[in-house]
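Yeah, one chain of the complex is gone here, protein chain that is, but the others are all in their spots.
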């Protein structure tokens, strides 16, 4: 049997969107309230409060009404001025991509770029800042999803904080799946969203904003206002007594509310642990199968996505299509520079469960075999089971 | 008994968001697919095709990933250049508001402004265009929701088309509730969304774009690209073989899909008829009650929202709070200039059913009485029933 | 416009099933767990505990896996033996109907029967018990739904308790909508369900069983065992450590769980108050309209259903069809003896909100007028509003 393209797959094991938790899917169907209804305004304030708790922030986060790409563009547009010198840290396609937005708002862009299977070295950041005392904004992607690699954000943040520059962090696909919080990495703007490790659908941004970032944005006359790209417009929207700049996405808020409940009720540490164990099982399996991890070292491999290097001679797109057609399992491709060079298996939110690693390894191995790669699926499963059992 | 602010109201009879159709609420809970999954790409193409059918377009509409305020801002940003002279037609707060966005992109702004309870006269547009042959873009709001009034968009469109200017139409709260389509009004950019008369939650824009508007936007080097504000980025996203610029709001697309099915299956003419009848019943009731419609004439009163002038001496906010507390019925306030001067009763999508007009009139009359206004609720209901029965 | 039979109505204002609360509808879509899964067994025990709390029982209720007609038949089959003399109290079709089941299990059936628009007089029960000391089981319907009338169950229960007979109470359509609890009326078997005033769908029975009823059923060798009709099979099913006799209706349990939360969280007294007020508004309106209540006196009219006598010459079925076709509002007919003689407007669970009375009165009046009955809808609405406003 083969799964047709028109049919839904059995498992979506991608780096996002992943399917939402069943409880979140149900919550999306709650009654749509009028945004000015007091019951909705009270609800909205509560959701912001839950997001604050989940993000371990000392002030209120902002919820923007678009998936996190909006938050990232809005951060660049709001915080960066032509007077700024921006240091962009690029260890992958997403990190690199932020530089283009930064450049849009300031001509003064410096960059540290690594190979896209490596991570930024905090020492390199320290050196660059020492050489360029004029650097006023640093931007970094925590989990560069198209590479499945993690930058040492807390260490980098400490270096940036010591220098005094503002720090913009893209933690879209790491937050909720591992220990990372805005204040732990001294972020001034920390962008994440419900649609990765929190297991809700795409459509919102959660942004942690430091007090000094609020001040800098307010002082920036070019910062978007009366705009979809505005962060400033939403400053007081959390309050049940204040209006919204425009109608928020009520259904997405309903989903986020439930996703935050699930995260806080299960316990963040427990959630991170199952992401981490699933990732360890995946990596053990991939290597036992005779395949190669994309990440230069396991230490920088993401706990929320495992990127596997495409064996020579294999058409990566065909490989994923075969995994889907044969087993009903969907993986992610690379993006941009990494497209065709790796396959990504996501383990985020509801799929961050070790048993999914077994299914993923079987589907990956089977698809490899279909293309003539000798991947030992049995050994992969045995190795993954060892990791899981070691933690039982 | 009184309904507390923390409890959901019984009826949300606002000018949007209104509650979604139950079928749409259910559809929001469908499995969240990976945006690159072929099943999702096929689905997305189908939804765009349904939107095209509903909008009676000869080319494909664009679905933007934010509620229609995004579409309106994006239209201004994409179509208007500093070389354009824009004529903005303002018969209410939303029409007026578009002028601010137009001004952001061109210094050359002309305006025809009416009192906010009147409609734009096509002859005035014709005259203005004759006086200002340099006008290259005209913008108009079809249903200026904060006033509950309708502009004669098809006539205006014909005038603009004869002149040769580009036309931007805000049909957010009219489309789906009355006969209006992009090509019938010669619109170059026609913005609407699922969250008003289609009875889906807020979070998406549906935009009809003429071929010459595509050409003008592409020629505009300042038009947003690689941005949340971009329309151009989405040009080929409808196709199952093309990537999305960023992750679309999967759940909202699921809801829109169902909302379009409901609209097309019930039959647009049938849907418009129940909006119109509900509005007639409302207006008959309001006047029989001794209250005054905001609209200068019934001819320009919206079939999707009925705006009622606030009697002298009444605190409009308190009035709506009382209707909610006493009867569990929520109405909309005015906005900006009309805030405090009128109350809006929406009849959109699932609430565009004549029996809701009865409930609305009772709640409105009761709240009026509570503030010492002698509103004859019984007469209002009798008059509304007459309208309904006349159509039975 | 007319609503076609194939389309869903706008308002279902029946005496049940009524639409469920939106939150309950969502809960029905929760993951279906295996009935032997510990998470399900723990959940089931919790739901039984919530039902116990809602029913204010000192022991655990039983949840049977069929709508309450199952509970009533099971009660007769389990409790009544040929040695029993049963006194059945019949003030309506449902009370009368129970007698047929009682007769199936014992030849010794006595009955007190009133006109079907009156209530059982506790003194008549006292007299009958005095004349027939052999009476060992008394059965009574609290709210005889086909009549919309209430029997004084607590007083009757006290009389029966003084006599020492077992009491079977049908409180299907009263529990949750007014103050009534098994122990307050000294019931030995008290049958109700989620599908009336609790606002959940039909499919389960909630049964309060006294300790002495358990003993009597266990002593009855003819009581159903290993049967769908068994109550005994379910005695220990509440416990997370005990098996179920057969697979319970998982989705219905999920719905009941949420319905009980809603009931307990809103506060039973608050829920009863809105049922009562809706009923008062309905009755005031019906009478102001010039129509006649079916109930001989308002004192015995149900707070959960208002029965209106059909005017002479009117085809009651046609009347309801007209209300549905013209206004999208569905009412209930009578049943059996009362069929054709009355129309019932339910106000249960989510529709037990005063504003629905306004809609109901308008639809009822309008349909009457369509058949030539001079019903003054305006006066009806005015009278109903007076009731509502008097309580504001």
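Read from first to last, the chains carry the letters A, B and C; within each, the first residue is number 1.
Just so we're on the same page, a residue touches a chain if its C-beta (ideal position, glycine included) is under 8 Å from a C-beta of that chain, and two chains touch if they have at least 3 such contacts.
Quantities reported herein were computed from a predicted structural model and do not represent experimental measurements.
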Displayed partners of the chain not shown (whole complex): A, B, C
Per the touch definition above, residue among C:18, C:48, C:168 or C:223 touching the missing chain: C:18
Touch with the omitted chain, as defined above, among C:78, C:195, C:310 or C:353: C:195
Which of A:237, A:277, A:295 or A:342 contacts the chain that the document leaves out: A:277
Contacting the left-out chain in the complete assembly, out of B:26, B:174 or B:192: B:26
Interface with the unshown chain - residue positions in subunit B: 22-23, 25-27, 29-31
Those residues of subunit C which, in the complete complex, touch the missing chain: 5-9, 12, 14, 16-20, 25-26, 28-39, 42, 65-67, 69-70, 73-74, 100-101, 195, 201-203, 226-229, 246-252, 255, 324, 330, 332-333
Interface with the unshown chain - residue positions in subunit A: 1-2, 7, 10-11, 22, 25-26, 29, 266, 270, 273-274, 277, 325-329, 353-356, 358-359, 362-363, 365-366, 369-370, 377-379, 381-382, 385, 388-389, 391-392
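The rule we apply is simple: only the chains that are shown with their structure count from here on.
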Same-residue or different-residue interface between subunit A and subunit B, half as cut-off: same
Central subunit by CA centre of mass proxy: B
Inter-chain centre distance, subunit B versus subunit C - centres from mean C-alpha coordinates, in Å: 44
Rounded Å distance, subunit A centre to subunit B centre (Cα mean): 35
Multi-partner residues of subunit C (each touching 2 or more other chains): 22, 25-26, 29
